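Missing here: one protein chain of the complex. Every other protein chain is in place.
Letters are used for the chains, namely A, B and C, taken in the order the chains are written, and counting of residues starts over at 1 for each.
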Amino acid sequence: MKGWMGKFKFVFLLSFLAIILAGCGKENLTALVPKGYGAESSMNLIVLSTVIMTFVFIVVLSVYLIAIVRFRKKKGQENYIPKQVEGSKKLETIWTVIPIILVLILAVPTVAATFDLADESGKSDHINVDVTGNQYWWHFSYADEEVQTSQDLYIPTGEKVYLNMKSSDVIHSLWVPSISGKMDVNPENENTMYIEANEEGVYWGKCAELCGPSHSLMDFKVIAVSPEEYEQWVADMQSVDPEEEPQDAVAQDGKAAMEANNCLSCHAIGSSPNAVGPNLTNFGDRTKIVGYLETNKQNLVDWLLDPESIKPGNLMTGKYPELSEEEADSIAEYLLQLKPSEITPESAGN
Amino acid sequence: MTDNTNTNSFQKQKNKEEMKKQLITFALMIGFTIVAFSIVATEAMDKMFAVPLLLILALVQVGFQFYYFMHMKDRGHEFPAMMIYGGVFAALLTIAALVAIVWW
Amino acid sequence: MSIAAAQKKGFGAFLWDYLTTVDHKKIAHLYLIGGGFFFILGGLEAMFIRIQLIAPENDFISAGLYNEMFTMHGTTMIFLAAMPLLLGLMNAVMPLQIGARDVAFPFLNSLGFWLFMFGGILLNCSWFLGGAPDSGWTAYTPLSVESPTHGIDFYVLGLQISGAGTLIGGINFLVTIVTMRAPGMTYMRMPLFSWTTFVTSTLILFAFPALTVGLFLLMFDRMFGSAFFNVALGGNSVIWQHLFWIFGHPEVYILILPAFGVFSEVIPTFSKKRLFGYTAMVFATILIAFLGFMVWAHHMFTVGLGPVANAIFAIATMAIAVPTGIKIFNWLATMWGGSITINSAMLWALGFIPSFTIGGMTGVMLASAVADYQYHDSYFVVAHFHYVIVGGVVFGIFAGLHYWWPKMFGRILNEKLGKIGFWLFFIGFHLTFFIQHFLGLMGMPRRYWVFLEDQGLDTGNFISTIGTFLMAIAATIFLINIIYTAVKGEKPAGDPYDGRTLEWAIPSPPPYYNFKQLPLVRGLDPLWIEKMDGKDKMTPAEPLGDVHMPNGSILPFAMSLGFFVAGFGFIYQTDHQAWNLAIFVGMGIALGSMLIRSLKDDHGYHISKEELEREAD
């Protein structure tokens, strides 16, 4: 499939490059600069179909413009009556057959790619991550490795990672445009999709199926690191001791405050599969907190004091006693110190 | 409305014959129904065969309803037939979708 | 009622006349008013959407309100604006085009309108009663089941009622075309707009029941605790998606086919040439409708139906490009070699061709399943469907309105305002939606209340919003044009455009009985044939005689009002038992009206030959 499409691709890559250079699209978010297997697969078809459509459009537009210019009623022709043509077998056959051919040219690689991306034959040989979509956050569970994390999905580059996805509430859809197209996350059954990143990087992921007021704030990240770094990360995550006391006093207060306010009945630190709320094991390493805010203490305190104003409709609001400023401050301090691994988004070159 | 007294007795005769056909149709429908119920009641047949057979019996019976009882076989029923078949086409797609694809 | 009664009356009588009318031409006026009202409403909602998205992380409206906004925008535009406007045009024109005095079921015609209107009002009442629906116009379960306000309940009942109206309208048009064509008007002599009316009505007939059932299931789940979509009790939320799209995809062709019909009238008239490849156009229309039923799952490529289903539906979807292409090329060939007049009606038709072609082509791009994994639920899709809907359907409606305005209202719309309006709208439209293709590919999902800073999406969204304002100005100019025309507009002759079809053979506006004598049709473009034979009138197919007319009735209004009241009952009975009373009262009114209708014979009345003779031509 790739061979004969290469030629088209080259020409069109140039034009797309022009668009990108013109400032269209943020690297690591845009689907136009694919950095992973699925995204490339889609991009091939996008390019091919764009070529076909450009051709069609040029034909239509040329005939159209010539017709308007040449056959516009001219002065002195008010009573001219053109020949009443009924039709033309030949012409009509031509514009039936050519579109059929064009459609076939697009259909064949489409079918091939569809089956290719749905191929699950090698699933058990690869990393499997159980993904749960929740209003409005993502949970990632590495079942074999017994590692739990939320919001930041770590994967090794150059390797297929199978995502087994299910929703705990309404339908969501997982989309990381620069590495892969999207797939729905349904409540009644598991959907499987594989992703593969070619380069290290932090890729933006989004929820693409309307899931409530904060649908647009349900961002997450895919952090692609080298396979060695990935191994390291897994090992670090496995060795986390949730009971470990933090160093400084404020953070110790924070830990105590979390226990006092029952935070851990929903959230887990470490490999506990409890995921009513996001797992907090490597919270301090998160690229963003609550999906979209810069990771800093002020934002976290704001969140703890009034989540509703930050993510309308979220399910944490009202689930815990009102916190005092100090409590929030100390909890924030504690959480931001949870950095169990050397491997962070920075390792992915961010 | 060209027809009047002359054709009347002829018409009556025709109606009668038509009625006879309807009665035969009815007898067949009852027969099919009994067969269908006995297949299930006696558990005489494997599920693999029973289900398609039941469906065929139902289809034939429904054909009788449409073509004889509802006169779809008669002249002047081209549009009704077209619309029913249109409906059946959409219906089959719908059922196929919900049976086959929902649980993929 | 006699002709004399059609004289000037007081406002009360005027209103009563419209409330009780069963005349297809007046019902058309009602549809246009109702649809126009909802178009403005939907347009204002669109403006709220675009203003919210003018800048990143804007907080012009809140998250919840934003969801209500686009849900109501989509629902309103599709069900309450585009469809009724098209039904209005069909009502106004189709009976005239086939040479009929009225539609087959004048009473049901009126009922169809009032059901639509009350359904639409019911739906919009939600704004004032605790919150509008907020799960998208597609109302995917389980989000829609769990939505806490009554919004979705209004959605369910509003659409159920107005959907029933549409279904009634569809059956009415079908029967009209089958039984009431003028002598000599064979199917293959029928104007294309009438053909598309016919095919569209078939689509309505087969598509709407799926929506009806879907809405019932949703209603039962929300109001009566059933478990269709409740995963815990074995339900399956994908059933909704199938039912919705089995309806939803044919629905988009319900929208576009009548618009195709309009263009197939406008382009030949203003090219002074018969439609190129008439037969092919008819069959392409039928083929589009047929294929339209077999592609719904292209909205569900990412649901996880598996590669087999995705591949089949991808190919079936792409196939629709072929008949649609036939149409585009036939229109081009109609213009080719013609003598083209460019006035505002023709401008909308000319604007349509490239705009719709772009939209159709992005449709085929979407059909490529794997590519759709990227496009789906992104602004690329939003761009696609606005290109086909605005560039196709809305342009079609505007073309039709400009073209038939003199026939419907007896005044010609102002050309200058028409042209300015067109150009503003055309530019604004492309400005708004072209850039959205790229926004989508750059990673902007649809239904996003905010997009974040520093994601490269700012400029595109800004441009898009500016375009919307141009469209709004254009829409306002059109409104001004209507008012200006009503006051100062020029009065047309029966046939101001040198038309080709039967509607131009009678005065503008037509008398309430349409044709004194039914015309004899001798071929395609019957009026044109007569003109080419040097006559300026149709040959009558019957001697002048009494004309049978239906009586007006208030019952359709009463019935719809009944359902409207019952709708409130259904919505609120979950809060308090007492609301059951509203159900009883409402259903009582509705069923009572039905009973009156069936028990009271209504034979209509006759206009005598003498009276007809007194009427000038």
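As a convention for this text, a contact is a pair of C-beta atoms (placed from the backbone, for glycine too) under 8 Å apart; a residue touches a chain by one contact, two chains touch by 3 or more.
In this text, contacts and distances are computed from a predicted model.
A.B. asks: Out of "ABC transporter permease", "Heme exporter protein C", "Polar amino acid transport system ATP-binding protein" or "Cytochrome c oxidase subunit 3", what name does the UniProt record list for the absent chain?
C.D. replies: "Cytochrome c oxidase subunit 3"
A.B. asks: Using the touch definition given at the top, which of the shown chains does the missing chain touch?
C.D. replies: By the stated touch criterion, the chain not on view contacts B, C.
A.B. asks: Can you tell me which of C:96, C:171 or C:393 touches the chain that was removed from the display?
C.D. replies: Within the whole complex, the residue contacting the unshown chain is C:171.
A.B. asks: Based on the whole complex, identify which of C:228, C:313 or C:572 touches the chain you can't see.
C.D. replies: The missing chain is touched by C:228.
A.B. asks: Tell me which residue among C:179, C:459 or C:551 touches the hidden chain in the full complex.
C.D. replies: C:179
A.B. asks: Which candidate, C:52, C:97 or C:236, sits in contact with the chain we can't see?
C.D. replies: Looking across C:52, C:97 or C:236, the contact with the absent chain belongs to C:236.
A.B. asks: Among C:208, C:352, C:426 or C:572, exactly one should touch the missing chain; which is it?
C.D. replies: The missing chain is touched by C:208.
A.B. asks: Name, in rising order, the residues on subunit B that touch the hidden chain in the full complex.
C.D. replies: 1, 3-5, 7-8, 11-12, 15, 18-19, 22-23, 26, 29-30, 33, 36-37, 39-41, 47, 50-51, 54-55, 57-58, 61-62, 65-66, 69-70, 76-77, 79-80, 83-84, 86-88, 90-92, 94-95, 97-99, 102-103
A.B. asks: Write the list of subunit C residues that the hidden chain touches.
C.D. replies: Looking at subunit C, the ones touching the missing chain are residues 104-105, 167, 171-172, 174-175, 178-180, 205-210, 212-214, 216-217, 220-221, 224-228, 230, 232-236, 239, 242-243, 246, 595, 598-599, 601, 603, 606.
Definition applied: only the chains that are shown with their structure count from here on.
A.B. asks: Report the inter-centroid distance (CA atoms only) between subunit A and subunit C in whole Å.
C.D. replies: Inter-chain centre distance comes to 36 Å.
A.B. asks: Rounded to a whole Å, what is the gap between the Cα centroids of subunit A and subunit B?
C.D. replies: From the centre of subunit A to the centre of subunit B is 53 Å.
A.B. asks: What residues in subunit B touch two or more of the other chains?
C.D. replies: Within subunit B, the residues that touch at least two other chains are 103.
A.B. asks: By the touch rule stated above, which residues of subunit C touch at least two different other chains?
C.D. replies: Counting only residues that touch two or more other chains, subunit C contributes 236, 238, 304, 306.
A.B. asks: Across the complex, what residues on subunit C touch subunit A?
C.D. replies: 62-64, 67, 134-136, 140, 142-143, 146, 231, 235-238, 271-274, 276-280, 302-304, 306-307, 310-311, 314-315, 318-319, 321-322, 325-326, 328-330, 332-333, 335-342, 350, 353-354, 357-358, 361-362, 364-365, 367-374, 376-378, 438, 441-443, 445, 447-452, 454-457, 459-460
A.B. asks: In their shared complex, at which residues does subunit B touch subunit C?
C.D. replies: Residues in contact with subunit C: 79, 83, 86-87, 89-90, 93-94, 97-98, 101-104.
A.B. asks: Quick one: which bits of subunit A touch subunit C in the complex? Just the residue numbers, please.
C.D. replies: 19, 23-26, 29-32, 38-39, 41-43, 45-46, 49-50, 53, 56-57, 60-61, 63-64, 67-68, 71-73, 77, 80-88, 91-92, 95-96, 99-100, 102-103, 106-107, 110-111, 113-115, 117-118, 169-171, 173, 175, 177-178, 180-184, 186-189, 191, 204, 206-217, 219, 292, 312-313
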